[in-house]
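Have a look at this one before I ask anything.
A single protein chain has been removed from this complex, and every other one stays in its place.
And then chain A:
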Amino acid sequence: MLSAIAARKAAQAARQDSNVPTPEPSTPTLPPAEPKPIPKPTSKRKSSAQSANPPKRKKKEKRTPATASRYFDDADAFQDQDDVIIIDSDDEVLSEDPGTPDPTMSKRKWSPSIPMNDSSDEDEDIDVPFGVLPTISVSPRPKSDNSDVLSTFHPTLNQNMFLLDSAEVSALQLECDTERNATIVALRPEETLCLLGTYSVSVLQGSITLCGVTLSSSSQRHHVFAPRSSPLPVLEGADATGAIQRITYLPGAVQSLIASPVALVLLQELHTGVAGLGNVCRTFDGIFEPSRLQKPVAKTPFQLSGVHMILNQTKDTQAFDVPSSWKRALSSTSPDTSAAVHFVKGPKKSGKSTFARALVNSLLSRYQKVAYLECDLGQSEFTPGGMVALNVISSPLFGKFAVKLPMKPSLTTCKSLGPPFTHPTLPHCAHYIGAATPRSSPSHYLAAIQAILETYRLDIQTPAISWNTNDDDARISDFIPLVVNTMGWNKGLGADLTLKIQDMAQPTEVYEIEAPVDAAWPSPLPPPPPSQPNTHPSPSFSFSFSSSSHQPKQHLLQPIPPSALSTNYSAADHRSLAIISYFHALFPPSPPPQDELPQLTATAWRTSLPLCALPPYEVDITRTFDKVILTGAGTEDVVPSEIRRVLNGAVVALVACTPGTLDLDLDANLPAENARAAMATAVPYTQGSAPPSPLTSTCHGLALLRSVSPTSTSASAHVHVLTPLPHGLLMESRVLVKGELELPIWGMLDFRSEDGEDVAGVEKGKVPYLQWGKGEGRGAERRRVRRNLMRRGQM
């Protein structure tokens, strides 16, 4: 019965989606009877007093649009409500207001444990069921009469669908897996095919569009990860002309279709173990299989295991589509190819990451490599959260299948076809902040971004051309453009930080996803004019930067409407999955030697064993690491005698520092008592030391210290470490930084045992750090914050 209710709620949310018109940028949706906004000071910190409530009230009202609300239509005089009490308004500093009226909220009945959308980052881990959009944001198909039909393609064996055995596959001489069977599909122009699961795609003839990007015939193979936790990519026939010349042999039935007006697509099974992540993180169990609602509309006509054809839109499905305003912006990027820094900003839930990905794809059709700076600590595209990272992208997801065959120019771009957890990638350079938000260390966050921008300008922007081995590739190779994705915290301190980043990045193109006008928050200050750099009034975080010589080109984009998917999977869920995916990932052991800026993306996942059963590395922490550093609020109070306790089970960053820059000598100046304590613990930890300077360090990745040897047994401390990093990087990493990032609960469990009754053979009452059942006693739960309380008398 419960799941039926769940289905109904999803249905409600989805239905609501189609009811709410996409707000036009120029006409923000405001409730009709809204009182005049009360002007407010910029600094939200000051506004925590009661007097600040009136503007917030409007924010609340806006979230429940007056148009489509049964809630307010009742005769119970809810209209009279005139006040909203915000509990704990100090946290309001961090609150994110989605701005967009969230239709799921208006239709979904009020429920106390569902916080309103303005939860701050602080509470996302437990408190935001659907407050923040998952990294893959959603844009529903255009609203048209047949918008719920996802696949117009009707497979008929040997007419538009052909099954190839492995011999026939190898005869194609493509770079596909010749061991496996394949299916060729003939798509007429504008015919669509929506597939769920994991598969690989090669276009043999004509071209298709996938996620709004055109794939033309080439021998290249594209991996597609299409879980139902994110919008499903739809294959659409685009053009029927042009086939791969090299194809000499095709099965007879297919041969007859050559030169007929169809696009020929080769589909193959793809087995990477990624679906096993659903076993580990049960929130995402079976996301590569049709859901209960999708079962009736899912088919498996291709005889490929793990590939399901979805015929119709269901309440819990979203198909991927790029809104028209985005397409315009993508096509109007300035042709100037010599100094391109693209800056994407906008509020949460508006689709920044989706747009940034589309932008990378679009740039990859002109450049051989694109650099991507991730400033969103909570929802990173390529790395697990908690770090500012720079990745150099040549072919998201397909790094292993480097282009070997000649191909037509501009048609060989590889597209990012999967949600972030399906392509964890080692960063080119990164700095660990250690939290899902820069709230506790804004200056370190800015310094880290500044350092990365310098690295980009010095080392990456204009590379040596050694990696360009392919003469036929006409894409630009002597310049690497930069895409900067920012965080969605665009209020208060977050807005200040984003402005600072923009000033440091000196973008040539700024893509701003518009939030509907929010009376409660003044719009962020415009960037300072070029003549007066650095006039922004918050000296505490000011950095020296030179203002760009010319104004960047501005693009205003529509936000994407909210979706039903975000009600099913919260940002915290996606964050957990990203970490789990990272620790189970198998990275290619070493980069191709000729590539100066390699892209190392995981291509398989070791998911047959839970983390607690994966063999770890044994490391002598005293000899192998130079320094152990704790960051995050309150960690200054951790005394050396407790450090082993803190490290046990911790997720830490592996940081490499330039030799000689680590301020080890400072330790000598510390009180002798402290030094003795450090010696006794055998852990190179000094209380209160600052994180390594971003200018002289880089974070290679994360490690899980799955256990620390008990204190006092020996002079040395051994840790058992799980990390997916290649050995070369492990050797360089001599500093451990522990932040607020934790291993998700899912990672501590053992999915092999029935009902989770034991972990690695230990019965559940004896598993350390885990407690089943409710904590007894008052105050046994983590603090929760409610911001949607109303005063009595509002009925």
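Worth pointing out:
As a working rule, a contact is a pair of C-beta atoms (placed from the backbone, for glycine too) under 8 Å apart; a residue touches a chain by one contact, two chains touch by 3 or more; residues count from 1.
Operating definition for what follows: contacts and distances are computed from a predicted model.
Not every chain of the complex appears here, and the one that does not is recorded in UniProt as "Las1-domain-containing protein", selected from "AAA+ ATPase domain-containing protein", "Nitrogen permease regulator 3", "Exoribonuclease phosphorolytic domain-containing protein" or "Las1-domain-containing protein". The omitted chain makes contact with just one of the residues A:Leu157, A:Ala690 or A:Met731: A:Met731.
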